[in-house]
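Every protein chain except one is present and positioned as in the full complex.
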Amino acid sequence: MATLTYRDALNQALREEMQRDPNVFLMGEEVGVYQGAYKVSRGLLEEFGPRRIVDTPIAELGFAGIGVGAAMAGLRPVIEFMTWNFAVLALDQIVNSAAKILYESGGQVPIPIVFRGPNGAALQLAAQHSQAWESWLSHIPGLKVVAPATPADAKGLLKSAIRDNNPVIVLEGEMLYNIKGEVPEGEHIVPIGQAEVKRPGHDVTFICHSKTVTVALKAAEQLAEREGASAEVLDLRSLRPLDEAAILESVARTNRAVVVEEGWPHCGIGAQVVDVIQRDAFDQLDAPVLRVTQADVPMPYNKQLERLAKPSPERVVAAARRVLYLD
Amino acid sequence: MATNVYMEALSPTMEEGRVAKWHKRDGDAVKAGETLAEVETDKAIMDLVARADGVLRQVAVAEGQTVPVGSVVAVIAAPGETIGAAGSAPPPAPALSGKGKGETGNVGVATAPAVATVSAVSGADPSRVKASPLARRMAKEAGVDLKLVTGSGPGGRVVRRDLQGAATVAASPPTFPVSRVPLPERPEGAYQDVPLTQIRKTIAKRLATSLGPIPHFFLTSEVDMERAAEAREALNKQLGDQGGGKVSFNDIIIKATALALSRHRACNAWFQEDHIRYWNEVHIGMAVAVEDGLITPVIRNADVKSLAEIGREAKELADKARSRRLQPSEYTGATFSVSNLGMFDIDQFTAVINPPEAGIIAVGSIVQKPVVLDGEVTARRRMRVTMSCDHRVIDGATGAAFLQTLKQMLENPLAMLL
Partner (left out) sequence: MATATARTANANVTAQTELERRMLRQMLLIRRFEEKAAEAYALGKIGGFCHLYIGQEAVAVGSLAVLRDDDYVISSYRDHGQALARGVPATAVMAELFGKATGCSKGKGGSMHLFDAGRRFLGGHGIVGGHIPLAAGIGFAIRYKGGDQVCMCYFGEAAVNIGAFHEALNMASVYKLPVIFCCENNRYGMGTAFERVAAVTDVVEHACSYDMAAEVVDGMDALAVYAATERAADRARNGGHPTLLEVRTYRYMGHSMSDPLHGVYRTKEEVEEQRKRDPISQLALKLKEAGALDDAALQALDAEARAETDEAARFAEESPDPEPDELTTHVLAD
């Protein structure tokens, strides 16, 4: 097994899938000559040429639509958004075209397309460049949404996304591109819709995805050191479909849960997870489920304020203490 | 399309019905016209029949449960039909208003429902025990009464850790100290909860609206106290020789009342709005006049205490009452009360029931009067006892039977030893 960065794991997935299927192409801003704004597509133009690695103007709505149209005519486009903050300009194509055409055509026209790019706050990029879009995108029937936290999951989920016959949203953690991890070589597939326990535990479940998996793992360590309590870290990996069985199975064992996400609290992913738990694990709960989210404000530029706005291991530990009745 | 099965108005005045028995179960095939369930109306037991062919699904009302007319109690679906999500499902069944079978429970002194100490908590039901869903499930499985568990969570919420080792709590319910007088045979647990039958509910509602919050009625009986007086004199002589306190007529009446109640449990009961709690334990409230009112300290388990014990306890409680040193646990939880105005030369009076108790006896003074005995007029010590009954619980004949037993015991004190 090789140790790769998250960025290179994504690059490997793209390369392998483009080698495997000539109908796969990559389109987006700076993906070719510039080698990718975040260097995810490094070396691909050289290997596959400009026919399959297509630089676009800054026109998210336009090239997202070209991707959907190409999928309607039988290709398997991978559309890269420089960040999901810009993809909001393309939401009409994602929501009104990609997600609906199969249904409104009575099943005649599938849209096998991947929309991918970095999501969530990085460092001091201020309000317009520091947003987590998963609850927006996960709301839409007709889309699948994945948010890998590790290099191995990034590779395995991107490969699954490219092979899927539906529009799949791949949310890459903007702060995760440089993290390293072991990645199985060759045919490594992570099925969409399967959560994974990243750390077993028995006193409380931290339910998280993408960057907050790192936050939750740190919190679990702190909780073990300071309180002697054992937290299970459940990485959702896919947000739609949601692995409800894994959530329920974990909460049945720990009887307590804290949901951690980078998005805002109102109508967030955590709200959906809490709904699943209260509905189907009601009798397993020993405490209300708590959520740790980004503060309910546009992201400030100031470093100290930004730190306060983001979910942190300390905030997760504080929530864990409350559900464990340690306060 | 699924057809809703409604609780139908099976009598002209029926407003709610209690499912007495389901004839069909969830998943059973049914034909239009077939009996689905027996429903107890305010008048009788009626059949609830299917209005469509199909499969009975989503049975939302348990046997013994009462729901208003018009409630969806189940659905008749086509075979294989998937019945929709929450939106199209029948409304959630109301919380169980009572179990099909009697529910037994134990009540500790500190947590006994205290009529005199109910604080005004607006909105929230103060008797509701706060517990996490997990704790509720664990308690149910372990047979633990959550009321007996002290919650350590926020606002006293019972949580998992409070129930760890709960089996021992369940195995040793707190009991009141009792003397070693042989216990009369009585059922397990402190009481049995029996759901109100429809007819009993209708009686309760109608009498309450016609006569006030508690529909009282009164039964009076004159008791010959000659033999009780003789027994008291003998007893006091003996106790005096031992240096103990004296036994009063009131103590004898309390003992006799408690014993009579142990044989007439129908009168040893609480009216609890949707059910009647029939007490196995007998706790007699003893009305004591205090400077600015009246309070009723409680002689617990009076049926199994000796007269001497009752005498001693009654005196202590009365003293405490007058000096206002009674603890709430000492004046709450009575199952029946005795009010005695004999010392004020009152021949006969009626007492007001102390809810949720269903009865009280009012004891007048013992007076010598001419009575005809074996065809001859002789002077006898006589006492009039008037029982006030809550008609929602006690019917005339039920109260009369109790009063008859009480009279027999007082007229033949040896019977108390039986």
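We just call them A and B in the order they show up, numbering each chain from 1.
Methods note: contacts are C-beta pairs under 8 Å (C-beta built on N, C-alpha and C of every residue); 3 or more make two chains touch, one makes a residue touch a chain.
Everything quoted here is computed from the prediction, not taken from an experiment.
S.K.: Which chains here touch the chain that is missing from view?
M.R.: Checking the complete complex, the chain left out touches A.
S.K.: Touching the hidden chain in the complete assembly: which of A:G67, A:P151, A:G268 or A:P313 does that?
M.R.: Considering all chains, including the one not shown, the answer is A:G67.
S.K.: For the chain left out of this view, which of A:T83, A:S97 or A:T212 touches it?
M.R.: A:S97
S.K.: Given that one chain is not shown, which residue among A:G43, A:G142 or A:P265 touches it?
M.R.: Spelled out, the listed residue whose C-beta touches the missing chain is A:G142.
S.K.: What residues on chain A make contact with the chain left out of this view?
M.R.: Where chain A meets the chain not shown: residues 25, 51, 54, 56-57, 59, 61-75, 77, 92-93, 96-97, 101-112, 141-142, 144, 165-166.
Operating definition for what follows: only the chains that are shown with their structure count from here on.
S.K.: Would you mind writing out the residues of chain B in touch with chain A in their complex?
M.R.: My answer: residues 132-137, 152-154, 159-161.
S.K.: Can you check the complex and tell me which residues of chain A touch chain B?
M.R.: Spelled out, the residues of chain A in touch with chain B are 255, 282-287, 325.
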